[in-house]
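The other protein chains are all here in position, but one chain of the complex has been omitted.
What follows is chain A.
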Amino acid sequence: MIKTERILHLKSCRGRKVRVVREHYLRERVPCYSSLCQAGCENDGKVLPGDLTHYVIPDAGVSGDYLEILEFRELQGIIFTQTSCQGVQHSKGRRQYKRLRNLLKDPRHDCVPFANEFQEYSYCPREKGESQEKWQTRCVYSAAVWYYNHLAGMMDVVMITEDQEAVAQYSSLNSGVYVISVQGTLNVSKHRAHSEASIMTDGLSNKNTDLSWGVLVCGGKNRNRAVHGDQVVVELLPKSEWRGKDNTLAEGQGEEKSGEESGSKPMPTGRVMGILQRNWRDYVVTFPPREGPPPQTRNTQRILAVPWDHRIPKIRISTQQADALQDHRVVVRIDSWESTSLYPNGHSVRVLGKAGELETEIQTILIENCIHVPPFSDAQLKEMPVNSAEKPWRMDPAQVAERRDLRESHLVFSIDPKGCEDVDDTLSVRSLAGGKLLELGVHIADVTHFVTEGSLTDLEARSRATTYYLADRRYDMLPSVLSADLCSLLGGVDRYAMSVMWELDAETLVVNKVWFGRSLIRSSYQLHYELAQALLDGEQAEVPELAGLGSEEKDSKLAQLTQALEMLTHVARHLRAQRDRGGALELEGVEVRAQLDKDKNITALVPRQPLEVHETVAECMIHANHWVARKIQETFPHQALLRRHPPPRQEFFSQLVESATAGGFTIDTSTNKALADSLDQAVDPQDPMVNRLLRIMATTAMSQAVYFSTGLQSLDQFYHYGLALDRYTHFTSPIRRYADIVVHRLLTAAITMDRGVDPGKALASNKELEETAHHINNKNRAAQQAQKISTELFQCLYFKERDPQSDQSCVADAVIYSIRDNGILVFISEYGVKGPVYLRNREGQVVAVGPEGSCEWQSGSVRRYSDHISTTSSCGTSTFRLFDHISVRISVRSTNCHADTLTLEVTSNRPLLSAGPQQPRSQGRSQLVQEVKRLAEEAAQEKAARKPKVSKEEREFSQSKTPNLYSLLEEIRELALLDLEGGAQVCETTA
């Protein structure tokens, strides 16, 4: 026996710190309780069998936290070290410790204790400054190493720990002991729900890059009752069992996910070992129609209801109303999932209505995205100021005195979509100092004046986080008295505003001065985009505000307005050019608007039309957001709410690069500037769709922009990749976004502090702000998802009413943008629909192309190449290349339980000619005019930039940037449908 001493620092009963020295005796022979022992340990009592694959040694944290799991009798060969036992005793208390002791005593359990701290060679003294957890992990590791050596390497020893650092540190040591810990979130594949799921590991700082792609979980058995969204622990299968993702198009596949690997190279495959955290929410299910006669008795029946979401397994529900609920959509909750059962058990909560009805479907979308938008309560409405005909709302004189009055001095106007009710941004521009200076103003509705922090309305707005826009309706974040009236900066009425005003040099457009503050405005004109564009183009347009005036007065006012608009456009072009040089991206999303008539019937699906004035307004808003972000970040370096757009992962670009290469273009994705430039150059002069598709692919590869609190990220993480701005936030739409309200409050506090006054109320701390940001991010994602699904719903409704065989509008021109094993993915620009087209159907028949391009099903085979796919049948071989135009027929595939989906079927491998030859071209003329203007601006700026200092390339390589090719490309680029709103999802060109 060897005596050592351990010195402990204990607290005495009087709370003083005491240094205590305790003896510690080590011995060479400590029984190992393994039947494999060669050294002749005195193993009496329980002994671990020798025929196991490995022994498991949990560390202190794991033994404490997962004792319930370790208690399973199925787990054999567990060695509890003395260190972890004591760890359990101290961190978990006596009860847990007792459980552990009983476990060790239980003869049915294959687990043994090991007094590692009394073993001479496995004991490691605690080092100075070492934390207790670290020391415990080290002790357990050294015990594991001892075991391995003690058993002469005959048994593998696995140590389990949650300490990622330990995993990294010890797994690299070559001692025959495996140190593991893997956990992540289950992400069930949307398309092959029954066979595939992937786990994205989060925060796994493993050097092992194999796992960065996630872990594949194949089959329902390996998934082990985990449901989509659960946090699970996975075990990696041996490398020989790794599989690749299935790359064929499965029936019912809606749309391919970004980042899906095109090659089916084997990836880490595993199976779910346990579920850390259930993430069950309310699910919408449909009761299946009954087969057979109704039963005589009205007893409870157990019904397997089918969830709307493909990723969720069927849920077993026992109900008495099974007959009444047939074909109804019902909200259910999952209660439990027995290990012996194939399906989880649940109970119904609420009936939504009959499947297939619009109202039901919309409710379904909302619930599936966890959006709760009850009508505003009376208590909330009571907080609102009143504005009725009898009691009109008036400004508070105290507020009037406090605010800067812009009503007389400035020409303020708003530009919004037609019929917009919630006008939250207005603009003003004027010349100062005899034309030497320009004053640009952005005036935002002062929502925070009405919504005080912590009020009921504020809480409700916070929980909604955003206004939800669905295809046919919207759910406001604020009560309509605010959103459509008192906060809305309508024409001709006095309103409170938050203003940002820049003083610009009229020539160089350099910002001289910025002013932030609260103001009073009266918007003179409430324009809509089309009208503003018409005014800019010098076309005849009727401005409603001027309708009643005499012609002379009207002309002068009109001239004034037009001049302001022109000035604004000029500034916006400059700003845009500036950002473009920084590498701002112009991305592309697909979006269509359903035009509804009075009875809510869909008359047409129209892609949104971009106008230059859209961009002008957006640019001003981006500018305002940027400056506000700078202001609040400077004032509150640790607790400002900003928005960042992280650079996308290069792997996600693989599909884009592949497709582009197939089309003969090169895409450089290294930086946003390089990407923007290479996207600009990847243009097929024959087909504007190519560029548009590449942009769509680039957009899907992007990561999402997110809100965050500045205290949590380092300064270089603030960068907004899409907009190429170092700091960015949301400030300009407080009526429909809660983040803007937070920013408004921060800005107000910053202004107060500038005046030297303490802002009074304490601001949200970094942590609270981060929580808020997280919440808003989640809600935004849900809102986008809901919007997307509702658009799809309306697409389906549109085509549902048409007979695919006879109606011409069901046949459309489509472009191939990706190739799969048994089909192609196409994009239909006319309707903004993306979808798969199968070249081989379930019977194994393939599409054969007849002599004049018509297609029919015949038996044959399909071969896939990197840039084309070809089918061989008795009629010969036909090939579909990337970026080919083909004709497809759109039909709706109705399902009872899920959302309807569109099915595309190839009718001809030639472009559809009858469809109005490429819509964009028809409206390209007016765009060209603007584009030329913009290019001139850009070129001028380029020159201006060159004058003070020659750009780096020029100095080094004597390269000049001739605008010729660039402008040509720009021109063609503009022909493609620019989609401002769509871009907003990722790069938010709108504000």
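Of note:
We take it that a residue touches a chain if its C-beta (ideal position, glycine included) is under 8 Å from a C-beta of that chain, and two chains touch if they have at least 3 such contacts; residues count from 1.
In this section, contacts and distances are computed from a predicted model.
You can't see one chain of this complex, but its UniProt record names it "Exosome complex component RRP41", from the set "1-aminocyclopropane-1-carboxylate synthase", "Nuclear cap-binding protein subunit 2", "Exosome complex component RRP41" or "Trafficking protein particle complex subunit 6A".
Checked against the hidden chain, the listed residues A:113, A:270, A:688 or A:734 yield one contact partner: A:113. For the chain left out of this panel, the touching residue among A:107, A:129 or A:435 is A:129.
Although one chain is not shown, part of chain A still touches it, namely residues 1-13, 16-27, 31, 82, 89-90, 94, 97, 101, 104-105, 113, 115, 117-118, 125-126, 128-129, 131-132.
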